[in-house]
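With one protein chain removed, the remaining protein chains of the complex are shown where they sit.
Let's look at chain A:
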Amino acid sequence: MIQNHIKISLRNLWKNKLLSTLNLLGLSIGIGSVLTLAFSVYAYYNADSNIEGQENIFYLKTVTTGGDTYKSTPYPLLNEIVKASPEVIAATHMQGWGQPWLKYGETEFQESSNYVDPDFFKIFSLPFKYGNPETALEKKYSIVLFHKISQKIFGEKNPLGETIKLNDSINLTVTGVIGDLSPYSAFRLGVLMPTKLLEDYPTFIARADWSDSFTVNFFKLKPTTDIARFESQVTALAKKNYSDPSTLSEIKLMPFSGMRSDSLPVIDTIISGSIAASVFVLLIVLINLLNLNTSTMYRRTKDIAVRKILGGNKKSIIIQFCIENGILVFASISISALLFLGFLLPKLNGIYGADFGSISFTVTNDYPVILFAIGLGLFVTLVVGILPTLRFISAPISTGIKGRIDTIKSNFLVRNSFIVLQFTIAILFICVAIILNSQIGYMKNAPLGFNKENVIVGNIDLEYKNKETATLKFNDLLNKLNADPYVKDFAVSDAIPSNYDFNYNQVYDPETDREVRTRFANTDEGYLKTLRIPLVMGRDFDEKLDSADDHPVIINRTTMKALGWNSIEGKRLKGKGSVTSGNPVVGVMEDFHYQDMQNAVEPLVHFYSNKNSLASNRFLSVRFAEGHQKSIEKLIANGFSNIDSRRKYRQENLTDKVSAQYRLIEGMLKTVNVVALLTIFISCLGMFGLISFMAKRRVKEIGIRKVLGAGVLKLIVMLSKDYIILVGIAALIAFPIAWYIMDAWLRDFAYRISLQWWMFVLSGFFALLITAFTVGIQAVKSARANPVKSLKTE
């Protein structure tokens, strides 16, 4: 019986080649993208699944009176909490400290290093390959590696007991190797070392008091803990001990499971966008199949009636249709799996890999995705196999045998609603793509307040092996730059637009006591010139007038406004708690976008630093004469090749650095673009199939109309009109939804485009154009057919 069903299904699919191909194409592409999106969502939610009892794991978040929040607290807080709270099962600090160099034999390496307490593994059950998590960090001189690091140094051998040298001085014993975490994990870890090690560092001891927040704290609490009470307890403890309790509003307990989206809120947008996109694509694919299947049903009413007369029951007929659709669906799933592994997943990694790391698919780990695909296939098969069949199977045999379907009426409404729904989704995505595109274009092309063209930025924070010789050679290079006719300006600084540290400080005007929270950066006298940042008031730094010891500053316009100044004549700025007389303000620079356009320009203070002080500076920026980039790049690179350093010198264009700020959002745009094209493409595939069926059913009508004198154009209009109207309705539904969503999304941007009517009209027009084209091809074909022939066929 089943064999028979399969045989007939294959013949049926073969017979309707056009329809089968359209279905196969739409399904494969649709399911392929659903798989890709679903896999990334799965990878995201599954990334930390090996960490048990996550619901009881929390980290602390500081909320200042100024409304700022950050994940760190002063170092001593954790121990106070542990002492005071019996609810704590385990607790650990986690912090980086400098960028330590590790050495094994002659191999030197620098990896993301974190210092944690022995309790770390009691809180986070990470998959140990070698070693015992309970004791791994108990001894002070131990180190735990993640597998990829261990592999790099030791290959596949078990490195337990091996010695690694930390910063050329301390011997650490490898006590554990942990299997690699998913790139989507909340942690980006390379090596873990005990916090106890830090207690030997005078710089650490100096900072590890109640005035400096730099450590992240994790807790595992008893499930019965009253979180609100615990939070207020912690806040009270902190306020009691803080050097300046007035700056602290509260300390909050945040669930570990929300840590990723807390650090990068755009992840939530990407994940929920991916889920929405998968659901929508799936919906469109389903609607296509339903509509196309329903259309074929008209042709098959007679077939169904004959089967019923010969003794076939409803069940066997439904099974027949399910098998037919099942073959199509599972063939598509196989194709989409190839598409997913060979094309879409690499593409996805290309888009988000730089920010989140590349994910890969392995059958043993990711079998739930395979189960999902099979489940999805069964679901689609049953829905599209059963739903359209039900309506037809109940029709009386006596009418069915004549191929008449006058008992089925309401179908048009259902099908038209389906088409409207499909195109609403498609137009929605097109709208989103157009608006996203405009916003990114706006951010990338908006005046930044500085000139990013023709500037090379070199990274000069290279850990020089001999600081004196390095400084000498660096000065040599600066002299060469000075002498080069093609170097227009150059500057040395510890910040560069797109790369300003989150170095916030409270400063105040000693005359008025007015306080401003600003960001600090160190620059030399060449910085404003090199970047072409205009001065509003006062003067630029001057090598002859200023010395780094005076700490003169240049502020931006926003700082001046915030301080309520009209002039900087005799003005000084003082840091909170500073005992000096403050810093002389020598100039005011125009506001420039030193961070991306999503963020507003905040108050900024530049301190004067000497050009030749390699130690405190991180960037060398050089403005070159157009057309001479290569030679200047070579000049600088050569200069650094003579200087012994642990890190390699790298340089890039400032334009690229500025653009890179939008990499993630551009990645989102790429995804949206693909989904938008996909939805419209699949919708049109469905419509194309539907129209060819409709046209076939109307062959006689078209023939009669032609005999009665209807022109080809009139017939084309007649055949296309309804669909164009449906797409128009879809556009009208999609516009307000798109407006609502994108208006809300744009609010996250300090500098944003305003939504324009043409964005919506353009997307509607685009959808209409594609529809008209799709419908048109078929309509022209039908309208031009010879009426004599068509009347005969009927």
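The rule we apply is simple: a contact is a pair of C-beta atoms (placed from the backbone, for glycine too) under 8 Å apart; a residue touches a chain by one contact, two chains touch by 3 or more; residues count from 1.
The working rule: contacts and distances are computed from a predicted model.
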Quiz item: Looking at UniProt, which of "ABC transporter ATP-binding protein", "Phenylacetate-CoA oxygenase subunit PaaB", "Spore coat protein" or "Electron transfer flavoprotein subunit beta" names the chain we cannot see?
Solution: "ABC transporter ATP-binding protein"
Exercise. Identify the residue among A:P202, A:G311 or A:P447 that touches the chain left out of the display.
Key: A:G311
Quiz item: Which one touches the absent chain: A:R11, A:R514, A:R650 or A:R663?
Solution: A:R11
Self-check item: Interface with the undisplayed chain - residues on chain A
Solution: 1, 4, 7-8, 11-12, 15, 302-303, 306-313, 316, 396-398, 401
